[in-house]
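Only one protein chain is missing from this complex, and each of the others stays in its spot.
Residue numbering begins at 1 within each chain, and the chains themselves are lettered A and B in the order written.
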Amino acid sequence: MLRFIFNRLIAMVLTLFAVSVVAFAIIQLPPGDYLTTYVATLNSNGDRVDPSTIEALRQQYGFGEPFLVQYWKWISGILGRGDFGQSFEWKAPVTTLIWGRLGNSILIEGLAVIAMWTIALPIGIYAAVRKYSLGDYLATIGGFIGLAVPNFLMALVLMYLSFVWFGTTIGGLFSPEFENAHWSLPRIWDFLSRAWAPVLVLATAGTAELIRILRANLLDELKKPYVTTARAKGLPEWKVILKYPVRVALNPLVSTIGWLLPTLVSSSVIVSVVLNLPTAGPLLLRSLTSQDMYLAGAIIMLLGILTVIGTLVSDLLLAWIDPRIRYGSK
Amino acid sequence: MAVETISPAEAAAPRKVRRESQLALMWRRFRQHQLAVVSLWLVIIFYLIAALAEFLAPTDPSAYSARFTYAPPQGLHLFLQNEDGGWSFQPHVNGYKSEVDPQAMRRTFVVDPEVVIPVRFFAPSEPYLLAGFIPMSVKLMGVEGPRDPFYILGADRLGRDLLSRLIHGTRISLSIGLAGVTLSLFFGIIIGGFAGFYGGWFDSAVMRVVEFIRSMPTIPLWLGLAAALPKDWTALQTYFAITIILSLIGWTELARVVRGRFLSLRTEDFVTAAQLDGASDWRIITRHMVPSFTSHIIAAATLAIPGMILAETALSFLGLGLQAPIVSWGTLLQEAQNIRTLATAPWLLAPGICVVVIILALNFFGDGLRDAADPHGR
Partner (left out) sequence: MPQTPMADKPLLTVRNMSISFSSPDEADIEAVRQVDLTLTPGKTLALVGESGCGKSVTARAVLRLLDKNAVIPSGEILFDTGQGAVDIAQLKPDSLAMRSIRGAEISMIFQEPMSSLSPVHTIGDQIDEIIILHDRVSPKQARERTVALLDQVGVPGARDRANAYPFELSGGLRQRAMIAMALACTPKLLIADEPTTALDVTTQAQILDLLRQLQDDYGMAMLFITHDLGVVAEVADDIAVMYLGDVVEQGDVYEVFRSPKHPYTQALMNSVPRLSRKADRQRLSPIKGTVPSPRDRPAGCAFTSRCPHAFAPCPDQRPERTQLSAGHVARCHLLTREPAEALA
C-alpha cells in the first residue's frame, strides 16, 4: 500500500510539472509580452511609468530571455513566495484574486460529485436489479438526455423556466446581504437555496454516466457465482445484492471519478458563466478576453492541479476499497 | 437416408454466408439496430441541410431589418380557411401587429392572424452559388414582397431570420465537427498506429502524453489556446485555427483506440499465421490488420464527432471560438446568454434543440456502428 501511494505521488509530481509547463506556455502564447501590454495600459490611463520600475519588472519576470529562464522565474516565484505574478487588469497580485473564487469552485464541484453519487447509486442499482422494467427504461432515457444536453444549455433552460414559472432569476451563490459575510447558519441556508441549481446542472452528465456504468457493471457482477454462494448462505436477497455484487461493482465506479473530474471542472467554467457564479470560471473567461495572462495562467494551472489531486484521491480511495489493488495483484 | 439428403444443403448454407463481404455483413447487423437506423437518417438529413444551406435558407443569414427586432416565430401554415369556411391549400405566414408596451416602453410584436402573406415554394431569388460553385436562382421557400416579414422561427436582436441563421449555422457546426475529427483521426492513426505496432519506449511515451491530456480539464485549455488567436484573423483563418485547437486534444481518444486495436491484433492467431506464412509487415498491416479494424475506427470516429460539436458550441458560446460574421450554433446561442433576452425571445434557444438532436443521433448511430463492427464485443 505504501509503495502504491509512493508511486502515485511520484506520478502526480510529474503531472503537476507538466501542468505548470502547459499553463506557462498559455501565458506566453499571445503575441507581444506582458510588460509591453502593461506599460501600454498604464500609459493609456495617463499614468506616468518610471523606467526603473519597468526595468525591475523586466528583471523579475525575465522578459526577453529564453522560455526556460522565464519559466524558472515564474515557477520559483510560485513555489518560493506563493507569487503568481500580477494581474494588470485588476492591478493587484494574482493571489489576492483567485483563492476565494477557487474555494467556491471546489465547493460547487465537490457538492456536484456528492450529488452524482447520491442520485446515481440507488437508480443504478434499481435499473440493474430490475432489468428491462419500466424504471430501467426511464433511467436509460433520462441517462441519454443527461448525456446529450450540454450543461450550459441545461443551465439556460433552467434559468428561463424559473423566470417564466416563478418570476425569479436563478444565479449567483449568495444573496447580496451574505456576499461578504462569514459562514453562519443563515449564510449556509442562503447558499444552499441558490447552489442547488448549478450543482444539479453540473451533476447531470456525470450522474447519467455513473448510472450507465454502475448498471453495466452490476449486471455483469450479478451473474457471478459468488452471488449464488451468498444466496446459498441464506442471506436475504437485498443483503446479498448490497453486500456482494454492489460492493464489487463500486470499485470501477470509484475510478471513474478520476476521469469525470476533468469534465466536471470543464463544465463548471461554462455553467458558472451562464449562472453568474463567483467561481474561477468567469474570472478565467474575463482574464482571457482581456489577455490578462498571468491571472489566466494561474487559474488554468490551479484548475489543472485541482483535477490532478482529485484524481489522486480517487485512485487512493480505489486502492483503499479494493484489496486486489492494495496488495498489488491483478 | 434423410441425413444424407440434408447435409449438402447444410454444407452449402455457410459457404453462401461467407461470400458476403465484411461491409455487407456489418450493414446487415447494423439494420437490426432500429434506433441506430433512425439516427442514421437524422444524421443524413442534418448533413443535407448543411450542404444545401443556401437553397434551404429563406433569406441571407446576415440580412437585418431593424423593423423586426425580436419578432416572434410566425410558423408556417399550409392551409388557408376561405370565407365560406372551407380549407384550401395555400402555404402562408401571418403578419405582425406591433404594440408598444407602455410600461417597458418597448415595441413588441404579436402575430396577426388577419394578415396573410402567401409563401411560394421554389421561389425565384437573387442569384447565388450553392455550396460555393453551383449557380442557382431559386430558393425552397420565399414570400412575394421583399418587404414582407418572413420569420418562421422568429427573429433576433437585429431582426435577422433565425431559421436562415440556424441552417447556415448547421453547416458550420457540423463541418467543424467533421473537420476536427478528420484531423484528429489523422494524428490518432499515425501516432497511435506507430505506438501500437512498434511498442517500446515510443509507445509508453505516447501513452503518458495521452493520459496527461485526458486528465486535464479541456475547456480551460481550449479557452487558453483560443484566446491567443490574433484578433485580426479572417473568419476562415479562425475557423481552421479552432478546428486545429479542437483536434489538439481530440486525437488522444482515437490514438488510444488505434493503438489498442494494433496491440490486440498483433497477438491474434490470424496475424501470427500470416507471419508464419512469410507475409511482409506491410502486407500484414494492409491485408490483415487494417481490414479487421477499419470498422472500429469508423465507429470510434463517429462517436468523437459529438464531442467536437459540443466543444465548438461551448467555445463559441463563451465568445472565444468562432467570431461574429460566422454563424454557428454556438455563436447563435451566445445571443441567448442573458436572461432578459431569453425572456423576450425564448425561440433563440432553438439551436440548442439542434445540438441535442444531432448529438443523440450521432451517439446512437455510432453505437450501432460499433455493435455492428464487433458482434462479439460489448
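General observations
FYI, contacts are C-beta pairs under 8 Å (C-beta built on N, C-alpha and C of every residue); 3 or more make two chains touch, one makes a residue touch a chain.
Predicted model only: the values in this text are computed from it and were never measured.
For the omitted chain, the shown partners it touches in the full complex are A. Here one chain is not drawn; of A:Arg8, A:Arg58, A:Arg187 or A:Arg231, the residue touching it is A:Arg231.
Interface note for the absent chain: among A:Ser20, A:Asn251 or A:Ser287, the touching residue is A:Asn251.
Although one chain is not drawn, its touching partners on subunit A can still be listed: residues 224-226, 228-237, 244, 247-248, 251, 321-324, 327, 329.
Everything that follows uses one rule, which is that only the chains that are shown with their structure count from here on.
A separation of 28 Å divides the Cα centre of subunit A from that of subunit B. Across the interface of their complex, subunit B is touched by residues 15, 18-19, 22-23, 26, 29-31, 144-145, 147-150, 152-153, 156-157, 159-160, 163-164, 169, 171, 216, 258-259, 261-267, 269-270, 273-274, 284-285, 288-289, 291, 296-297, 299-300, 303-304, 307-308, 311 of subunit A. For subunit B in complex with subunit A, the touching residues are 212, 214-221, 223-225, 227-228, 230, 306, 310, 313-314, 317-320, 333, 336-337, 339, 342-343, 346, 349, 352, 355-356, 359-360, 363, 378.
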